[in-house]
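The chains shown are only part of the set, and none of them has been moved.
Naming follows writing order (A and B), and every chain is counted from residue 1.
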Amino acid sequence: MQEQLFEAFSIMVTGMVTVFVFLVLLMAAMLVLKRFAAEPFDAESNAMKAAATPTPIQSADDTQRLAAITAAVHAYRHDHESAE
Amino acid sequence: MERWEVLWQSTALSAFTWGQAAMMIVGAVLLYLAIVKKFEPLLLLPIGFGAVLANIPLAGFTEPGGMLYYIYAVGIDTGVFPLLIFMGVGAMTDFGPLLANPRTLLLGAAAQFGIFATLFGAIALNGLPGFAFSLKDAAAISIIGGADGPTAIFLASKLSPDLLGAIAVAAYSYMALVPIIQPPIMKALTTKAERAVKMEQLRQVGRREKVLFPLAVLLLTLLFLPTATPLVGMFCLGNLMREAGVVDRLSKTAQNELINITTIFLGLAVGSKLSASEFLSVQTLGILGLGAVAFAVGTASGVLMAKLMARFSKSPINPLIGAAGVSAVPMAARVVNKVGLEANQSNFLLMHAMGPNVAGVLGSAVAAGILLALVG
C-alpha cells in the first residue's frame, strides 16, 4: 500500500512535469510560428472561409435566414405591386 | 402446453436477475438525464439505451452473435471509434484563440493536475475497505479529470476495459455538470475585482499559422510522446483537414456524418459495458467521487495558475479563464463567460476562455499519452 502510494505520487509528479514541459515546448513552437508564419490579417478571406464551412448550427441559421429573406422578398413584392 | 412453457421460458420474466433490473434503472436514469436534463444527450442517450439493451436477459446483445458484441469488438477494442470522434472534434476546433494567446497553454497544462491528483487519490482510496484499484484502474479513472469523452474512452479501453462503462458515464455526466461544479470553486478562489478584469482583444490569426499548428503539435508529440500519437494524431488530422482549405468535403464529412455515425455506435458500445457485476459495486461510487474530485481539482489548479500568471503578466489576465483549462469544450468557456459577466456586465471572456479550453483538450490527450507510457 505504502509502496503503491509512493508510486502513484511519483507518477503524479512525473506526469505534471512532463505535461508542463511538453506544453511549454508547444508554446515555444507557437511563438516560432507567430514569428515566421504570421501573415497580415486578411479580413475578407477569413469571412469568406467562415461562410464556406457552415456548421450544422450555421446551416440552421441559413434556413432561418432563408425564411427571413423569403419573407422580405414577399413583403417587397407586395409593396412594389401596391406601389404600381 | 409445452409450447406455452417454451414461450414462458423465453420471456425475460423467468430469467431476470436483480442486477439486470437495477442496471435497466441505471440506463433509464441516463436516458432521463439525456432527454429531460439535456446532459450531453448525444452520448448519454445511446449509452443509456445501450445499457438497457445489454442487460436484457436471454437477448444476448453482448454475447458473440449479438449486435453490441460486434460493435464493441470493432470499434472500442480496436480504439477506432474514439479516435474517429477525436478526428471529428479536431475538425470542429478553431485554434485561433489559442494561437492568439499562447500563454493560455499553461492553463491547459495546470488543469491536468486534476488528472494526476485523482490518480493519487484513487490509490489512496485503496486504504478503505472494498477498494482495490490497480495502477491501471487508477490511471483510467483519473482521466475523467481530462473532461474529454473520447480521451477517457480511449484510455479506459486500453487500461481498464471493465471500468469503461462507469468511467465514460462519469466523464460525460460531470461534463454536463460543469455549470454547477465550477462556479463555486471559481468564486471561492477569486475576488470580485479579479473576476471583473477585462482582457485585451485577441489578435487575428492568419491561415498559415492555423495550418502549421496541428503539424507542429503532431511533430512535438511524435518526438517526445509517441504513446499520445493515436489521440493527438487523429485530432491534428481533423484540424489540418479543417484549416488546409483544400479538402473541405472531407472536413465536413468528418464533422457531421462520420462523427454522428460513430457517436451512435460508440454510445451503444459504451453502454454495453454497464453490466451489474461491474457497475453495481462500491468501486463505482469511488469512481463517481473521484471524478468529482478530478473536476474540482482541475478547475482549482487552472484558476490558481491563472492568478499566478496574472501576477507576472504585463497585459491583464482574468483568473477565471483558468477554469476553462479542464476542456469540456465549449461548456467550460461559456461558464467562464457567465461568471465573468456576473462580476462585470461588460466583460466578455468567451474568446479568451476558448484558448485554455482547447489547450485543455491537447493537455488531457498528452496526459493520456503519459499515463499509457508509464502504466500501460
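Definition applied: a residue touches a chain if its C-beta (ideal position, glycine included) is under 8 Å from a C-beta of that chain, and two chains touch if they have at least 3 such contacts.
Since the structure is predicted, the reported quantities are computational estimates derived from the model, not experimental observations.
J.: Hey, what stoichiometry does the whole file give for these chains?
T.: Taking all copies into account, the full complex has the composition A x3, B x3.
The rule we apply is simple: only the chains that are shown with their structure count from here on.
J.: What residues of chain B sit close enough to touch chain A in their complex?
T.: 92, 98-99, 102-103, 105-106, 108-109, 112-113, 115-117, 119-120, 122-124, 126-127, 135, 138-139, 203-209, 212-213, 216-217, 219-220, 224-225, 242, 245, 248, 251-252, 255-256, 359, 362-363, 366-367, 370-371, 374-375
J.: Looking at the complex, which residues from chain A come into contact with chain B?
T.: 1, 4-5, 7-9, 11-12, 14-16, 18-20, 22-27, 29-31, 33-34, 37-43, 45-46, 49, 52-53, 55-56
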